[in-house]
Structures are given as C-alpha cells and as structure tokens.
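For this view, one protein chain was removed and the others were kept in their places.
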Amino acid sequence: MFVAALALVVVIWETYKALGPADGGTLLGVRILPRTSEYAMPHVWDMFSRFNRPEVRGSDRSVFDAVLAGAWYSFRLSAAGFVMGGVVGVGLAVLMARFKLVQRGVLPYLVVSQTVPLIALAPLVVSWGGKLEVGPFVWPRWLSASVLGAFLAFFPIAVGTLRGLAAASASSVELMQSYAASWTKTLFKLRFPTAVPYMVPAFRLGASASVIGVVVAEISTGLRGGIGRLIIEYAREATGDPAKVYTAIFGAAALGLTMAGVVIAVDVFVMRNRPKESVS
Amino acid sequence: MSAVSIRNASKVFNQGKSNQVDALRDVSLDVKPGEFVSLIGPSGCGKSTLLRLIANLLEPTNGDVVVNDKPAVQARLDQDYGMAFQQAGLFEWRTVRKNIELPLELKGWDKNARTLRANEMLQLVQLPEFGDHYPWQLSGGMQQRIAIARALAAHPPLLLMDEPFGALDEMTREYMQGELLRICAATGTTVVFVTHSIPEAVYLSNRVVVMSPRPGRITKVVDVSLGGERNEDTRNRTAFFEAITAVREGLRGMHAAHVGLGNDDR
Partner (left out) sequence: MNRVGNLLRTTLGNALPAIVFGALFLGFWEWAVRFFELKPYFLTAPSAIWEQFTTNFSLIRGAATVSGTNALIGLLAGTVLGVAMSFVLSRFGFLNQLITPLAVALNAVPIFVLVAVLNNMYSITSEIPRRIMVALVVYFIVLVNVARGLTQVSPTHVELMRSYAASDVAILRKVRIPNAIPFLFVSLKIAAPAAVITAFVSEYFGGSQNGLGSRISSNIANSKNAAAWAYVLAACLLGLLFYLFSVVMESLNRKGEAK
C-alpha cells in the first residue's frame, strides 16, 4: 500500500512535468505554477541514477556515499539530542508529578511551548559554537545542533510522560497505599509501568522533533558534515545539476524514517506483553 | 479480643465548606476474629468510607479505629490486612504470578520465598496453570480470584473487600461467593465485605450490618443463623429467606424516608 502511494506521487510528478508549462505559468492571475524545464524539475529516474555518479566532477566519491555520510552524521546528532531531551524530559515529568507546585508553575509553559516556534532559537544556539568556553571545554559546533534537537524533543516527552504518570487508576494508588509503599516505590512499581503506553507516542514525537531540530540547526548555519548542509549546497548547484538536490532530500527522508524506525522498534519491544489496545 | 474495633467514629468531608458531607456519624462496630461481616446499604450510606477507615486510607474526624489490637495506621504499616476492589486492579504489565508477589516484594521477601508463596496462593484459588499468563488473558472472575490471592499472599489476619464481585455476571458471582468462603475457611481470615446485594451479604456472612445515609450510620445488625456450613442448598433454606427479609426490612425502613439518594458512597 505504501509503495502504491509512492507510485502515485511519482505518476503525478511525471504527469505534471509532461503537461505543465516549461517556464512556469499563472493560475487565476497568480504566478503559481512551477517550472517544468529540465533544470527545475528533473525526471524521477534521473534523481535515482544521480546516486551512482560522482559527487563532484573529478571526485571518486559517489553521491550515494556523500549523502549516506551526511545522513549518518545527522543521525548521530539527532540520536544524541533525543537521548538528552528524553532524560531531561522524563526527569522533569517525575519532578512535576512529585511536586504539584512545580507542575502548576512549569506545565503551562511546556504546553504553550509546543505552539511556539522555538526553532527560532536555532541560530542563537548554534552561534555558541566555537565561542563558548566552560573551563577547558570549548563548545563544539555540532553540540549546538544536538542541543537544539534535545530542546525540541524534551517538551513533548515531558508532557506525555507526566500524563502517563498521572494515569494510574485511583484504586491502584489506593492499593499501593494499603501496602504502605513509599512514593518512590509507587513510582517505579505502579506509575512508570502505567505511563509506558503514554510515553510511547511522546517519544515518537520527540524523535521527529529532534531530527527537525538538528536539520534546522545544520541549515541555518551550514554545519559541516550534516545532511542539512548538503541540501543547501546541492540546491545551489541545481542550475547545473538538477537531480542532485533530490538525492540529499531522499537522504533526509531516510534519516527521519530511520530515527522513527528505531523508536518504533523499541516501542514494540517495550509493549510486547501488553494487551493490544492503544492510548491516544 | 477483636479483629476490628471501631468506637464512635465519624468522618466529615469538606468540613465547614458549603459542600460539607457527613459521611459517617458515630459508628461503632466490633468484628471477632474469623468472623465474616458484610456492610450493606444504599448509595451514600458510608459503607465504603467505613471500609477505608479500617484500611487507614482515610482518617476519622472523631473516634477510634483499632485493627488487630493496634491503631489503624500501625496495622497498615505492619500490613495486617489485604484489600480487594471491584476492579481487580491487577497490573497488566506483570504476569499473574508477579501480581500475587507484589505485596511480598514490598515487604522485602527474597525471590524464592515469593515464588513459593505465590504458587501456594495459585493452588488455593485453583488457578495453578495460569501463573505465567497476563491478566488480560484471564476472564473477569479469574482476575478477581487472582486479586484475592494477592490480597491474602502475605497471610494477613484481615481481608477487606469493596464490592469485589460487582462487575461479574450472576452465575460467576455465585461461584465466586462459594470460592471465597472456601478460601477464608482454609486460612481462617476475618473478612469485612461491602456489597449492594442482599442475597450475597446473607449467603457470605455471620452478621450483616445495615447502614443508612445522611448521615452515614448503622441502623441494624442482622445475625445470620445459617450455621457455619454453606452449600448449594443454603440458598433454598427458610433461614436464608428469613435473613434476607430481615435485612430488606432494615433497608426499607429508612429507604422510604430518603427518596432521591445521591450517587457517591463516600
């Protein structure tokens, strides 16, 4: 089914290319139709064949290798950001579950932050790279990208985990009280296991958020080595080499899908013994 | 010597505010060791509140609650009772066996002792093959049996039950009543049992405590003189119907005076 969907997209692309005006056109007076010339809109098969040919005229490295290296670099940054964001997010959620005052003070900001383009901070955070020093440690530029990813990931993770921690049924909590169990014991034996079905979608959101954060950070500053920079570079070369930028885009898509795949695999493992119902 | 001794206990919610509720007023009750006592009454009569006072999940506004010759709070810290609710409340991420082991884990038992005791309890409730299953793979009645096994895992002298069979169908309910009596006879546990069902209260108990709402108090205590033995014929005996009638009259007496009762039991 998924393959059929992709096939449908390809068909639409090629159809428009065959039928559409080469120099772009107007629709209802607005210059909205894109150009369909070879330079603006390469054939789909050109995009794929581009993978095999060398990246730059005269270089040995094929585009495929370059894109793969870039995607792998960004993947590691995203993973680092995801882990950092996850740790902070879960920790904050536990703090909020324990201290109602903290929850009332902080949660509204967490909820609002998901509606606000925090990504605006990207250039600022990345500018710390190379300039910030804490003792002997000089802030490497790549860390900014991971931190941005962590920052974007930590909000949905914190909100989702808190929801899950609060989801334990009243009679289960009473049961633990009847056992005179401490808050910590109740946390680990009841609240965390109850929270898992809520943490799963929250972590998925966090994973895609961390990819977005990393890619945006790379793009806004041209961080060397990542897929974001490749996209920008290839886009600039598009007049001479139109298919190349698409290869990088496929790379970015692969990055996102791999990250999602890893998280989903962990989800499936963690939920393996649970009844097959879902929590929205 | 009483298993449970309640002296002039009262419980008021939202004291002084506009939504103040007199859940219990001046309730006194003694439960002898090994006795089976049911609390019955319409919604809002305070029976679940009274159960939670015994369990020390709530503190009385006035009066004393003594369990196992200790203040209720100490009895809870010492784990002198087990509790079962209407929803079996098994943890869906644990196997059946590990669910039974939960109170033992919290008491710090070592692994082997826990497994041994859990298997023993599985035998007691006659579900030995299900130890490695997950709760959602079991029927409602089976889940309740596991909940009872969990409540009795540490062999407490007292069992507190809040309408545990309320969610089961009639046939399963009657079966579970027989099972409960068998298990309690085998362990010699004292039971305080909250229910909505008159036949259930009479079938299970030595005494039925009838309560009424607004404010919650005990209006009548019915001695069920069916002797110690219960079986399928018990439900056909005259003494059974007489006890049911006695309880029903106790309930009816104040039901007429309280038309339009509230929904919550606390």
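When the chains are written out, they are named A and B in that same order, and each has its own residue count from 1.
The definition used in the following text is that a contact is a pair of C-beta atoms (placed from the backbone, for glycine too) under 8 Å apart; a residue touches a chain by one contact, two chains touch by 3 or more.
Everything numeric in this text was worked out from a predicted model, so none of it was measured.
Please identify which of the visible chains the hidden chain touches across the whole complex.
A
Of A:Gly91, A:Pro108, A:Pro140 or A:Pro275, which one is in contact with the hidden chain?
In the complete complex, the chain left out is touched by residue A:Pro108.
Which subunit A residues would touch the chain omitted from the figure, given the whole complex?
So the residues of subunit A touching the unseen chain are 1-2, 4-6, 8-9, 24, 31-32, 34-35, 39-41, 101, 104-109, 112, 114-121, 123-124, 127-128, 131-132, 204, 207-208, 211-212, 215-216, 219-220, 228, 231-232, 234-236, 238-239, 242, 245-246, 248-249, 252-253, 255-257, 259-260.
The definition used in the following text is that only the chains that are shown with their structure count from here on.
How big is the gap, in whole Å, between where the Cα atoms of subunit A centre and where those of subunit B centre?
51
Which subunit B residues qualify as touching subunit A in the complex?
So the residues of subunit B touching subunit A come out as 52, 55, 57, 76-77, 79, 81, 83, 85-87, 89, 91-94, 102-103, 105-106, 134, 136.
Name, in rising order, each residue of subunit A that touches subunit B in their complex.
Interface residues on subunit A, with respect to subunit B: 169, 171-172, 174-175, 177-181, 185, 189-190, 193, 196, 273-275.
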